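Certain chains of the assembly are absent from this excerpt, and the rest are unmoved.
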Amino acid sequence: MSTTDLIALAAALCLLVAPLSLAGLALMNAGFARSRAAAHAVLSALVATASAAIGFLVLGCAFFGAPSHHITVHGTPWGIIGSAHTFLRGVDFHSLNASLTAGFLLFAAALVAVIPLGTGTDRWRFYPMALSSALVAALPFAIFAHWIWGGGWLSQLGAIDAGGSSAIAAVGGLSALSITWLLGPRQGKYDDGGMALPGHNMVMVLFGCLLTLAGWIGLTATSALLFGSATPAAIPLIAANTLFGASAGLLATLWVTRSRYGKADASLCANGFLAGMVAVGASCHIIVPVEAAAIGLAIGVVLPFSVECLDRLGFDDPSGAITVFGLGGLWGTFAAGAVAQGHPAQWLVQLAVISALLGMVLPLTHLVHLLVNRFSPQRVSGDGEQTGMDMHELGAGAYPELQQVMKDQFHR
Amino acid sequence: MSTTDLIALAAALCLLVAPLSLAGLALMNAGFARSRAAAHAVLSALVATASAAIGFLVLGCAFFGAPSHHITVHGTPWGIIGSAHTFLRGVDFHSLNASLTAGFLLFAAALVAVIPLGTGTDRWRFYPMALSSALVAALPFAIFAHWIWGGGWLSQLGAIDAGGSSAIAAVGGLSALSITWLLGPRQGKYDDGGMALPGHNMVMVLFGCLLTLAGWIGLTATSALLFGSATPAAIPLIAANTLFGASAGLLATLWVTRSRYGKADASLCANGFLAGMVAVGASCHIIVPVEAAAIGLAIGVVLPFSVECLDRLGFDDPSGAITVFGLGGLWGTFAAGAVAQGHPAQWLVQLAVISALLGMVLPLTHLVHLLVNRFSPQRVSGDGEQTGMDMHELGAGAYPELQQVMKDQFHR
């Protein structure tokens, strides 16, 4: 077996733990939801995963894969969209490298679909969500992945994103921004000054963090081996850096929330942990642990302010995904330019990545959400929201025995 | 290191995520149970795992392993049972391949034991369950695994089951069928028309699906590398196919339940997801994603009808394991024959596998359950069931603080 094959084999084995991120995020979303929408939150994650996988299969793989359609500017052809076969028909499944790229992107697309669910919790309808998930996987995600990982213009510029800070986290986080803009805040959210609707289960949220971390290490390692020219020797470093980013993010948020509110805030701490983890992704294989901690620390300090600020601006984001994955991903993308030992203008290239995310991926994603909204309204009816998504869309609560008790209380 | 060794090493590393399936199924079983039997459900999974492991160690490994005892029919010797050493004494643990086979079968046996627990939930006693689990691992599971994976008559016929659709899922699902037949329905199940006893925690059920998927990919990949002549290049394909099977199963069930009941049914959707995942197992390394989706789609469409039908026939199956693993596994076994590029009569061979499961494994498993039942009744007493398995068999509830609240309610 050749060394190339061995690297691909190592990457394939790293991919096996990546689904834990899906499970962890699904559980966190449920914890951030209210109990009357908890089953809906996890089922949404299953459906989003399935829809994104199908969306990538049907169309996304074509927009991702080689060869590129080019636009020629000043004599240089820049790849702007892939033109491979649909339905993954072009993939040679006997080649580990080709099939691994396809397999990895499927799980990445699923993550991109699951990230915004926490933001839309308690009010995002099932069926438009499924359609949006499929279309986001097929269009903005696949196209941006082509740009940065598939030989498109950003990779031609030499952009760095080994671990998915831009192509997974930021794309998902911007989708979260778009959907909360479109959905508007939950009922009662701004009735008495904001911050009034805590998630129903903090154990799910915090335990979900640890599962997500376990999966994220695998995801990031696969990605760095596939797209970051990392060697298998970098796997422990990637694990350590991811841990250090998350740790520094957590401790920074802990310190900030304690200073500001007098007490540590569990849900912001969970967010700080994830944001640090996300931010080190882009450069995970080229930085040393101290740099990883610094990158995590920075986003951990900023996070509580960003969450508060978005909240005040009326972006109701129960899970904090806009800040965690959106801002965390953008920061990680930028930081990769600052720490990279490549050409000195690397951070300019990274700014181009950020511009592409904000100027092209965000509008395209928003367009997708708007388009779906025309055919099937994204937001549940006022009555349905009052009843709770579980009863309204699934006809049964997540905790039937418990809800019996609670109903008895409310009707006393 | 030789290529053979490398393949075995890859398989061993895939095996490391397989225990997640045990954890996922245990949690699903708890979610499908009522709150008064939730701790019992997970402890049962631990005990079943332990018993099956011991059962396979003591006797099963002997019935699985080479050399075969043969029956000669028309001059051809057909392997019908293994005759290796008991207590895994014959295994050369310095050989990766030999020790990997033993290690894989241990976890497979544990899964076979955990699958029917969801079906027997709320009424299956602990001690006979432990005995049954050990005996099923030692007899029907080990013998059938010998037939299809250990050089026995089914593998001599050229039967295909790379990922355990028959030897793990169907054997477990048929054991579930047998035990609910023997146990009978839960108290109150058919009092007002059936479908009256929802599980107590749908978040556990749905989150458990995602964990089970993560583990199942590892399990299936190990199995395909060990017994399906797959190469490591197939690992991402196996992951993708498993995801597509599950996704198509989920979306199909979602669509059917929405059409029939007006709303999506969360617990059937969870079942559809797992059934699709199970069904692609047998052929996971030789099909392309579109075929995987088709296999999952078919079982996802059929599943709600099968669950309803079994329910009407009086088979009370809270977790749906009979359909998910039994029918899903049989369908996957058959489908492997239809899509295989081998000799055209492959589907006849696959029918032989199905016949062996229904005609030999099911009766033998039922005999085991009946035999244990003579010495130690499988079903809890009526009083015990009323009290709940947690209090009755463990002397304490799963949620002591919550039950205090609920008791206050009921005794008002």
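When the chains are written out, they are named A and B in that same order, and each has its own residue count from 1.
Everything below uses one rule, namely that contacts are C-beta pairs under 8 Å (C-beta built on N, C-alpha and C of every residue); 3 or more make two chains touch, one makes a residue touch a chain.
This one's a predicted model, so the numbers in the text were calculated from it and none came from an experiment.
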item: Full complex stoichiometry in copies [only 2 chains shown in place]; value: 3
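The rule is simple: only the chains that are shown with their structure count from here on.
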item: For chain A placed onto chain B, the superposition rotation in degrees, Cα atoms, nearest 5; value: 120
item: Distance between chain centroids, defined by C-alpha means - chain A, chain B (Å); value: 32
item: Residue numbers on chain A that touch chain B, as the complex places them; value: 1, 6, 9, 12-13, 15-17, 19-20, 22-23, 26-27, 30, 38-39, 41-43, 45-47, 49-51, 53-54, 57, 87-89, 93-96, 99-100, 102-104, 106-107, 110, 126, 130, 204, 390, 393-402, 405, 408
item: Chain A contact footprint on chain B (complex, rising order); value: 3, 6, 10, 13-14, 17, 20, 34-35, 198-203, 206-207, 209-211, 213-214, 217-218, 221, 232-237, 239-240, 243-244, 246-248, 250-251, 254, 261-266, 269-270, 273, 288-290, 293, 402, 405-406, 409
